[in-house]
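One chain of protein is taken out of this complex; the other chains stay put.
After this line comes chain A, so read on.
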């Protein structure tokens, strides 16, 4: 497996590198926009959980398309981690659960609310689906909570969602705040993935709703004793596949040579992961520095350990013992 094997397996990973996107997820936002025209008339946009910054990159390229536009458009990217700067993107290194972060966003917008809030944040999955779905739901609700502080009425909110066992609870919760909630899947998101996006249009909080970040928004529960767990009344929002059918298929295996007139060249990633949690552990693993179980060793050691002679020579040099006699299992221990 060479460095090109991931290029073979994942066409969007390869395209992202070739087109200079920081992550393949850039295509997801581009394809969502194709269907929903998310960027139309947007002057102020917020990217939550922005690192490594591919969605901010899309916002930057798409919203600041022409010269005269670029002056008026303001993009704020929020993440706990710092990320490499992007043209026209104001970075806030902060926590989306803090009201101070909301105030800072509004300050950058000179007191004006945002037209669009996007969030592509996802936790590192643990592999236990109920935990992963819960954590993702909390992340989405934290994003929704800060959104209620910064989004204008009628504004749009787009966030990643895991279509798991309790996703209908989130749908019903989002419908409280938005006129129209749909579940969208860009073609660059894999068919087998549980990932999808909620596109929430027409922000209209319930009457008298006061945004409040002193407590987190909690997810809903099924009504009385799991009645709805198996009942027909779950809230399932409409689904929309996004992106042109002629676009590349994220599940398809493509040959490295995509076009007849162009040879494949390897492109290194635009931005490798910054300080992943496993960095130290991987370094130790690679350099054989992980702790190991001590195997039994005799008191005495040393002297030549007699490394193996070459295959051909060994027979002539050696006296060897055949193992035999075990009923049903006579074996040869000859060297």
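Quick notes on this structure:
Following the convention adopted for this analysis, contacts are C-beta pairs under 8 Å (C-beta built on N, C-alpha and C of every residue); 3 or more make two chains touch, one makes a residue touch a chain; residues count from 1.
Simple rule for what comes next: contacts and distances are computed from a predicted model.
This complex has a chain not shown, and the name its UniProt record holds, of "tRNA (34-2'-O)-methyltransferase regulator WDR6", "General transcription and DNA repair factor IIH subunit TFB4", "Ubiquitin-related modifier 1" or "Phosphatidylinositol glycan anchor biosynthesis class U protein", is "tRNA (34-2'-O)-methyltransferase regulator WDR6". Listed residues A:37, A:204 or A:284: the one in touch with the omitted chain is A:284. Touch with the chain omitted from the figure is made, among A:41, A:71, A:111 or A:238, by A:238.
Of the options A:124, A:153 or A:207, the residue whose C-beta touches the omitted chain is A:124. Along chain A, the points of touch with the absent chain fall at residues 5, 8-9, 80, 95, 97, 123-124, 126-130, 134-135, 138-139, 142, 163-165, 167-168, 171, 183, 185, 187, 191, 194, 214-216, 218, 221-222, 226, 229-234, 236-241, 245, 249, 251-255, 275, 277-281, 284-285, 289-306, 308-309, 311, 314-316, 318-335.
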